[in-house]
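Complex shown without one protein chain; remaining protein chains in place.
Naming follows writing order (A and B), and every chain is counted from residue 1.
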Amino acid sequence: MSDVIQQDTPATTFRFNTRAALTHAVLIVGALIVLLPFYTMISLSLKAPHEIMQQTGGFMGSQQPFRDDFCVKLGNAVEDCLVNPIIYNYTTAFEKAPLLRYLLNGVIVTVSIFVIQVFVALPCAYALAKLRFWGREAVFALVLFCLLIPVHAIALPLYIMLAKLGLTNTYAALVIPWTISVFGIFLMRQFFMTVPDDLIDAARMDGMTEYGIIWRVMLPTAIPALMAFGIFSIVAHWNDYFWPRIVITGNRDLFTPPLGLREFKGDADGDNFGPMMATACIIVTPLIVCFLLAQRRFIEGITLSGMK
Amino acid sequence: MPSNLIETHLLGGGSVANIALRDIEKKFGETPVLNRVSLTIRNGEFVTLVGPSGCGKSTLLRIMAGLEAADRGQVLIDGRDVSDVRPAERNLAMVFQSYALYPHLSVAENMMTPLRMRDLSSVERLPILGPLLSRKRHHAMRLQADTIADTLKISQLMDRKPGQLSGGQRQRVALGRAMVRNPVAFLMDEPLSNLDAALRVHMRAELSELHRRLKTTFVYVTHDQAEALTMSDRMAVMMHGDILQVGAPDEIYANPDTLEVARFIGSPSINVVPGEADSSGKIDVMGVSVPATTAGVRQAVMVGLRPEHLSLHAAGRLSGIVRHRENLGADIFLHLEVQGTQNPLVLRAAPNEASRIGLGEAVAFDFDPTDMIVFAADGTRLRASTPAREVA
Partner (left out) sequence: MGSQRAHLWFIGPALILMVIILLIPIVIAMGLSLTDYSLGNQGAAFVGLENYERIFTRSTYEKMFVATFRYVFVVVPLTVGLGLGAALLIHSLGRIGDLYKTIYFLPVMAALIAMAIVWEFAFHPTIGVINSTLERGCGSFLEAWHWYAKGCARTFPLWLNDREYAIWTVSFIGVWQGFGFNMVLYLAGLTSIPAQLYDAAEMDGATRGWDRFRLVTWPLLGPTTVFVVTISFIRSFQVFDMVEAFYPQGGGPSKSVYVMMFAIYEKGIQQNLMGIGAAITVVFLGFVMVLTLIQRRLVERRTHYV
């Protein structure tokens, strides 16, 4: 019996290491490019105007108090107008425009949209998945057809319709076009079809109404899909710029966060990069934080939307 | 625990060992999967690696194929050390449990893939350009595939995609893809597990027939001991990363080396009852004293008796109560509760004997002492040739 001890092929281990090293190298370069704007955004939101213009101060900025010229113009003494960059940037962001209000609008709009979407889509999905009725195939065909229609594409006629009803510059205008989510109907129907019929029959025998079945039997089984759908919806509508731009024309109080940022930019003269970046940070952070906390769900959601 | 260094030597003949595994060790992380396993496979024989799930048989097969590398040990093919050689260059072919057919290629293309990979360069393999550049070779390959499809009776399926085939058909295509390379040996990883019972029995016969025809080495992995018994020239019983015994099916069935092997092989399972051997070579079992063929040492033993070794006998020394009856048509198995034993004993009876016996009845039965398969308390087989051992 031979006593030769054979190691793992040196050639393959060596090959493995260079390949992994190369992979990491490429990915790191990519990561740097991807992260560049985030780095810039955060960094600039921490800096004083002169540091921004001259590109000094490293990442954090030197955090030296600087002279706020605007405040001097208003007639205050120079000593009172020395402000710390971070504080200046972020307070200006909140003061120059009602950013808190915008954020609130964002929450109101995205939550309303999602809740209404659920109330519209779930019963429809249930009916298409589990109930037999005349015209079911036709309705489903209609759903499939509507999947082809991106709502942004029909913004113009929708705007006209809303204008005619006098609904421009209202929360209703922001929410209504999104209340029907054919994607949501489709997704939930797929899930509902996997629920065993016996479960539903048992519920019926127990005297549950059809409506009750939807919320007490079907919904619990589809929580993962629902969460994925929710994430998809909230991200899309929190970040939506196009539709609010069209439909909110005069009333600043109804601005959603993207609109708020855009307005900031519109007003901005060269000196306001700091607060503008601070605003951008504030708008972008909520979703990023949620993403980092619940990564798996987010990615599941995107993936689910693809697996059809 | 039995010794791990079991290597069977050839009985007669002088043919070169086709595949040899020496001292193969493998760990997944901290878990040992193979503990210094060695095996020699003769040219042209049908060897089965059989054992329960997790015993390491699939890993061993994959190491043979080159899909996994052993932590230690060597793989030799026809005397050449191939431990460093890539799978394709070992000239082995593998049939997978899930068939692993390329779903986007037709049956013909699936079967030609090994040939294309081996004989054509990258350029010649490009989709449209390729066939134009090497028409002749392409034709030759197609011819080869067609010939093999003929023998496997799948010629009419050549243009279909795997998704359009039944399980049995896919299995044949997988076989065809393996055969087309003219390999030195076929490695099969539980190829019949995904088929339904009737088809499985049919395919067993077909595979055996194929082996006889091709006369190539087959290395077959399964957890089904019936498959191993019916198909192999030799079988290696594996458990917990060790090969417990290698031998012809008859040999392993009648002459198991350990209690574990005895229990694993044979259906219904062998009956095992405790007994007491005394220094004169007699064994006390189930209240009966029988002469034994083992060396006379006083010790506690485990006595194995297969269901067919027990027979109904009006004047039998033992009696039991029928607790369960299995009527398989040609055989009836009675599960008997016998005093002094924990588990019921299974007895095989002929239909005409046992058809009148019902549940709850007491029956008398007996056995021939020479049928006993005796094991020491630690599971090792005690034979007449086993040297005397002192038991503490």
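Rule of thumb we're sticking to: a contact is a pair of C-beta atoms (placed from the backbone, for glycine too) under 8 Å apart; a residue touches a chain by one contact, two chains touch by 3 or more.
The structure displayed is predicted, hence computed values, not measured ones.
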Omitted-chain contact residue, chosen from A:Ile113, A:Ile185 or A:Leu254: A:Ile185
Touching residue (missing chain; options A:Met60, A:Leu131 or A:Met193): A:Leu131
Absent-chain contact - pick from A:Met60, A:Leu100, A:Ala153 or A:Ile223: A:Ala153
Absent-chain contact - pick from A:Pro85, A:Pro123 or A:Pro275: A:Pro123
Touch residues of chain A, complete complex, unshown partner: 19-20, 23-24, 26-27, 30-31, 33-38, 40-41, 44, 52-55, 119-121, 123-124, 126-128, 131, 133, 139, 142-143, 146-161, 163, 176-177, 179-180, 182, 185, 209-211, 214, 235, 238-239, 241-242, 245-246, 257-258, 261-262, 265-266, 273, 276-277, 280, 283-284, 287-288, 291-292, 295, 298-299, 302-303, 306-308
Touch residues of chain B, complete complex, unshown partner: 62, 65-67, 86-88, 92-94, 96-98, 100-105, 113-114, 117-118, 122, 125, 161-163, 177
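Everything that follows uses one rule, which is that only the chains that are shown with their structure count from here on.
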Mean-CA-position distance for chain B and chain A (Å): 57
